[in-house]
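Missing here: one protein chain of the complex. Every other protein chain is in place.
As written, the chain order gives the labels A, B and C, with residue 1 at the start of each chain.
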Amino acid sequence: MSETYTLYNPTVMDHFMNPRNMGDLKDADGVGEVGAAACGDIMKISLRIKDGRIEDARFKTFGCGSAIASSSMATELIKGRTIAEALTFSNEEVVHALGGLPPVKIHCSVLAEEALKAALEDYVKRHPESASPVIVAGQSLTA
Amino acid sequence: MSETYTLYNPTVMDHFMNPRNMGDLKDADGVGEVGAAACGDIMKISLRIKDGRIEDARFKTFGCGSAIASSSMATELIKGRTIAEALTFSNEEVVHALGGLPPVKIHCSVLAEEALKAALEDYVKRHPESASPVIVAGQSLTA
Amino acid sequence: MTRHVFLDHQSATPVYPEVFEVMKPYFTEHFGNASSLHQHGLRVRDALRTARQQMAALIHADSEEEIFFTSDGTESSNLAIKGAAYANERKGKHLVVSATEHPSVMNSVEFLEKQGWTCTRVGVTPSGHLRLKELEAAMTPQTVIVAVHHVNHDIGTIQPMKEVGRICAAAGVPLYVDCEASAGWLPVDVKDWGAAMVSFSPHRFYGPKGVGVLYRNKRARIVSILHGGVQEGGRRAGTENIPAIVGGGKAAEMAIGRLTARGEHTALLQRRLWEGLHSRVSFIKLNGPVPGPERISTNLNISTEFIEGEGQLLLCDLSGIAVASGSSCVSKSLKISHVLGAIGLDHALAQGNIIMTLGEGNTAEDIDYVIDSFAGIVTKLRAMSPMWDEFECGVIDSVIAPTGRGKSFSQHAAEVSGKASH
Partner (left out) sequence: MTRHVFLDHQSATPVYPEVFEVMKPYFTEHFGNASSLHQHGLRVRDALRTARQQMAALIHADSEEEIFFTSDGTESSNLAIKGAAYANERKGKHLVVSATEHPSVMNSVEFLEKQGWTCTRVGVTPSGHLRLKELEAAMTPQTVIVAVHHVNHDIGTIQPMKEVGRICAAAGVPLYVDCEASAGWLPVDVKDWGAAMVSFSPHRFYGPKGVGVLYRNKRARIVSILHGGVQEGGRRAGTENIPAIVGGGKAAEMAIGRLTARGEHTALLQRRLWEGLHSRVSFIKLNGPVPGPERISTNLNISTEFIEGEGQLLLCDLSGIAVASGSSCVSKSLKISHVLGAIGLDHALAQGNIIMTLGEGNTAEDIDYVIDSFAGIVTKLRAMSPMWDEFECGVIDSVIAPTGRGKSFSQHAAEVSGKASH
């Protein structure tokens, strides 16, 4: 076959085939692992946080192509953001940055958001002092 | 197209395209006209009868190809038979001689039998003296 | 005998070479299943999408997502009628259809009637036009679907779809339009009509057999009637017939470009054919509207008195002319076409029925050959017909041009058969 057909758009395919930030962070400051009851995907995000800012992020994903691409993209997007910023992170940003996902796969991006939030929650639990800027940002992690 | 496909078998097609005994008999001794409620076909058979024997037979038919072929074949078969023989004539003889008809067209052969019987009945009505051999043959036309 | 004239375009059309060309690779090479996630599946998905767009364009649909593929026009009708009925049971169990719909609509309705639905069949005028006042009156708060075909397959009558659409919209009832006999030959505009559903089949306009189309407006609710996998957005399970869909799309695309030319070409031949037959054959009648804006330019439906349709059809065939007939002898059910019944055609004329449908490939010379041949065929069959005799002797009268002498054919037929004709 001359042409190559792909299930997902080129950006998604790229992040699936060449995932960014794949792996674990040794001595991570926050780790979140979440699962999607819908289809059994599991996603784990590890964060290194310094001075209220995400210095590095890594993911591991058990899931379909769009789950892998979503976690790859989410970790890319989140690097360099403050905790407050990260707490307003939404799956829509992932979908947008990926140039769209099939409707039935949107939940993969939601999983990425949840994994990130879980990692942040873990960080805040371990570093209660960091919770104040969170409240300033008008968000509550414990709600 | 090289080959010719036909709806009916070659015998039926032949009798449809080149009907035998088509027409009316001037001064017929018996004429029968019958119709099939089923599909609106109408068939008319005229007979010339001499010394209790069918000397000649003609048909006219308003109806489909198999109705035309059935009346053509029926008139062919009946020529030369005695009245007694003719009264035992059955549509099955027509179907057989035609080499078969599609199931949905069997009623055409029945119509031919009916037209023949109607013509015989007409003859007997006009020639009451001819009725005796009929009874001898164990049949009653008036029943 | 050398000339072959195909005058049965309502039954079949040859696949255009251009259409066949685009289909070819999808048999042996691009053979994938559209449900597969690999190259072979993804490639044919692309082809499916293109075909949907081509179908949508033909009928002026907004989006390819409103196009569903079925196996043929019959399945599309069944899906439209039963799919809407089952989906809207809570609203009510009443249907409205025109009396001259195709059997695929009529028999779907009969099936639903056995399951507890009721249906109003709206009558037509002698020319086959829907009685709009009756349509209006037929609608109840329980009506879930109205089915009115665009063009009648037997007699070519074009229904006033805009008005039908307006009446349905006013009553708030979705309208299904069977365009099997019109799409590819006449403009179809789902939005202009406000149609909730429209069906058609490419095999009627030089596309392949094996694919039917159902347009469904996003707001119209239907459920699946063939259950299984989630193909066609869950509305039609089963492996998609990709080569036929691809070819059908191409046929639709070509139809868009040729619509006007097709109309003009066939309209000329239609007039030539009818005028020729009318002047050469006595006691012949056109069923349906006169050639013009109320009749599709491809269809002539004629009744020739005192002879029966199958014989005409067979002798035409032996002269190389392919035609159809609505006579009962031609149908496997031994019933005349219910369309001829609905327009109140006399039984004798219904028996003598022949349907000629024109196409792109027919020429003026073909038409002249048909006129000549047909005149000869009529003469031959009338010579065999007892009715012709009896008409000439004044025993029965003509329906087409009554002479005032003799009884009617129906009366005569009833007498000789012992039963009323139907």
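Note that in this section a residue touches a chain if its C-beta (ideal position, glycine included) is under 8 Å from a C-beta of that chain, and two chains touch if they have at least 3 such contacts.
Everything numeric in this text was worked out from a predicted model, so none of it was measured.
Participant: Would you list the chains present here that the left-out chain is in contact with?
Facilitator: So, spelled out: the chain left out of view touches A, B, C.
Participant: Check each of C:Ser35, C:Thr125 or C:Thr363 against the chain that is not shown and name the one that touches it.
Facilitator: Of the candidates C:Ser35, C:Thr125 or C:Thr363, C:Ser35 is in touch with the missing chain.
Participant: With the missing chain put back, one of C:Glu64, C:Asp189 or C:Asp317 would touch it. Which one?
Facilitator: Of these options, the touching residue for the absent chain is C:Asp317.
Participant: Among C:Asp46, C:Asp62, C:Glu110 or C:Asp192, which one is in touch with the chain left out?
Facilitator: In the complete complex, the chain left out is touched by residue C:Glu110.
Participant: Which parts of chain C are in contact with the chain that was left out?
Facilitator: 6, 8, 11-17, 20, 23, 27-29, 31-33, 35-41, 70-75, 77-78, 102-104, 107-108, 110-111, 115, 201, 203, 208-211, 225-230, 234, 237-244, 310, 313-314, 316-317, 321-325, 330-333
Participant: In the full complex, which bits of chain A touch the chain not displayed? Write them out.
Facilitator: Answer for chain A: residues 1, 7, 16-17, 19, 22, 24, 33-44, 60-65, 67-68, 104 touch the chain left out.
Participant: To test your reading of the contact rule: which positions on chain B touch the chain that is missing from view?
Facilitator: 1, 3-7
In the analysis below, only the chains that are shown with their structure count from here on.
Participant: When all chain pairs are ranked by how many C-beta pairs they have in contact, which pair ranks first?
Facilitator: B-C
Participant: Approximately how many whole Å separate the CA-defined centres of chain A and chain C?
Facilitator: 57
Participant: CA centre of chain A versus CA centre of chain B: separation in Å?
Facilitator: Distance between chain centres, rounded to whole Å: 90 Å.
Participant: Could you tell me which residues belong to chain A and also touch two or more other chains?
Facilitator: Counting only residues that touch two or more other chains, chain A contributes none.
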